[in-house]
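Only a single protein chain was left out; the remaining protein chains are all shown in position.
Letters are used for the chains, namely A and B, taken in the order the chains are written, and counting of residues starts over at 1 for each.
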Amino acid sequence: MGLALLAIIWLITFVSTYFFVAQTWWLPHGASTSTPWIDHQFALTYVLMGIVFVAAQGALGLFVWQYRDRGSASKVTYSHGNTRMEVVWTALTAILFIGLNLMGSPIWASERFAPADADSVPVEVTGMQFAWYFRYPGPDGKFGRTDPKLMDPSAGNEAALGLDTTDPAAKDDVVTGTMYLPVNRQVNLTLRAVDVIHSFFVPQMRFKQDAVPGLAIHMHFTPTEVGDYEIACAELCGLGHYKMHGMLKVVSQEDFDKWLVTKEAEKQ
Amino acid sequence: MATLSSPVSIDVAKTGQGGGGVRPPAYGGGGDGRGDGSPDYGARLRRLRLGLAIGLTSVTMIFVSLTSAYVVRRGLPTLDERTNTYVRDWIPVDLPITLLLVNTTLLLVSSIAAELARRQITRQAALAPIRSIPGVSLGEGKGFPWLGTTVVLGGGFLVGQWMAWRELADRGFYLATSASSSFVYLLTATHAVHLAGGILVLLYASAVSLLHTPVEARRVVVDVTAWYWHFMFLLWLYIFGLLWFVR
Partner (left out) sequence: MATSATIHSHAAPLGFIRKYIFSLDHKVIGLQYYFLALVAVFVGMFLSLLMRVHMVWPTAVLPLVGEIKPETYLQLMTMHGTIMVFFVLTTAPQGGFGNYFLPIQIGAPDMAFPVLNMLSFWTTFIAFVVILAAFFVTGGAPLHGWTGYAPLSALSNSGPGEQLGADLWITSIAIFCIASLMGALNFITTTLDLRAKGMTMMRLPLTVWAWFVTAILGLLAFGVLLSAGILLLLDRNLGTSFYVPLVVVNGQIMGHKGGSPLLWQHLFWFFGHPEVYIAILPGMGVASQLVSTFSRKPIFGYKAMVYAIMAIGFLGFMVWGHHMFMSGMSPYTAFAFSLMTMAIGVPSAIKTFNWLGTIHGGRVRFQTPMLYAIGFVSLFVSGGLSGPFLAQPVLDIPLHDTAFVVGHFHLIMGVAAIFGMFAATYYWFPKMFGRMMNETWGRVHFVITLIGTYCIFMPMHYLGMAGQPRRYSQFTELAYLQHLMPLNRFMTYAAIVTISAQLIFVLNLFWSMFKGPKASDNPWEATTLEWITATPPPHDNFGGHTPVVNHGPYEYGVPGAPRDYVMQTDPATVASH
């Protein structure tokens, strides 16, 4: 049975590790400035954890076979432990885990501690059951007033947000169901939610942030490649959670300007 | 409760009489020799007091979490959708201070009564073996009904709390009026529920005295309940202090 256990444990370890190393199913291609940092930290973590995984499972499989009861041939090494080894491997584990954490913290800090750049594109993202809406502030650069009393999801973009057109700043706000961004420029996101908690998740931007009712959460990221990127909701929000998706289209600065001008013109 | 009153054989509890403060050895039950078959009340008391202390820890955690929610909520701004700015919407509650001070006094006096009841029955339990000697009379009467007094005063406190809620409502503060009023009702009601539980146990202890249970067994119940009662008083002081000073 010892040999069978060794075989099973080592087989499971080998197969699991294989699929990690072969990256058969992996992080999707990243297209943001944070991608290299996040992916590097991810790789570092999975290599280190992978080594520990293989070593621990390998040792487990080996020991149960090596120290199987072989009758009188086996002798037990009576021992209550080894304090020095305890101290050593505890210290090493602590250094590994805490070190790993500290290595990742500058990335976290740059993503979350620092506010958006001055020349970033402001976009307000609002989640509601079960759609995403994107608001651009228009030529005046200001987001206009919204009023819960004016919210009517069945009437489309502006009405879903309850845009208060009596506010002059609101008259030029552009509201869309598809998010457009210019490449290589940081976006200054304001995340809001109207009813329950949603989460704005763009896997290829390595971006995720919950949208919480009662809060306007400021975040930023910078797309680096032109393309279409799917947006998924990543916080259970009701029966339509699985189909609350959107699309992010990253285009050249030119195309973005053109698109925005067209949208603003439609508002006249 | 069968476990407290069923007579069991084996041990005499040398430590079981009177001095509840003696700490028996760390493991095992009461004394060391074979005895006359009476239960080890000293060990039972110690065990119940330990159980009470542990149980009160969980009650404390309930109020710690409510306090934390209270303090955080008080300082928390919320997003005003229309102006897109964060605003603080905490409205201090107009507490009926006089009424609450009266209630506090009632509870204080009830706590004193509870303590006197506890000491009274401790003495009675200590003297029980002497009383059981045929022909001996200590001449003591029944003594002042401190236990009953505690129950009445505790009931008075609850009535007073009910009146305080009515007064709050008259002043326009209902449960859902504001976050602050919600917490006032919640904290005082949670305390009241626990206090009511204590009253029920005291009523049980009083009723049991009519059923000829051994005084040592009754003493254990009254002792532990009295400590519970003191905790309820201190908890009330804390809640009152929180609602007043952290308005």
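Here, a contact is a pair of C-beta atoms (placed from the backbone, for glycine too) under 8 Å apart; a residue touches a chain by one contact, two chains touch by 3 or more.
The structure displayed is predicted, hence computed values, not measured ones.
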Shown chains touched by the chain that is not drawn here: A, B
Touching the absent chain when the full complex is considered, from B:L99, B:L186 or B:L242: B:L186
Residue, one of A:T33, A:Q209 or A:T222, that touches the chain absent here: A:Q209
Residues of chain B (touch criterion as defined above) contacting the omitted chain: 1-4, 6, 8-11, 13, 26-34, 39-40, 43-44, 46-47, 50-51, 54-55, 57-62, 64-66, 68-69, 72-73, 76, 78-79, 81, 89, 175-176, 179, 182, 186, 190
Missing-partner contacts on chain A, residue numbers: 1-2, 4-5, 8-9, 12, 16, 19-20, 24-28, 37-38, 41-42, 45-46, 49, 52-53, 56-57, 59-60, 63-64, 67-70, 74-83, 85-86, 89-90, 93-94, 97-98, 100-101, 104-105, 107-109, 111-113, 128-129, 148-149, 151-154, 162, 194-197, 199, 201, 203, 206-210, 212-215, 217, 230, 232-243, 245
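Please note the rule applied: only the chains that are shown with their structure count from here on.
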Residues of chain B that touch chain A when the two form their complex: 78-79, 81-84
Residues of chain A that touch chain B when the two form their complex: 143, 145-148, 162, 164, 192, 214-216
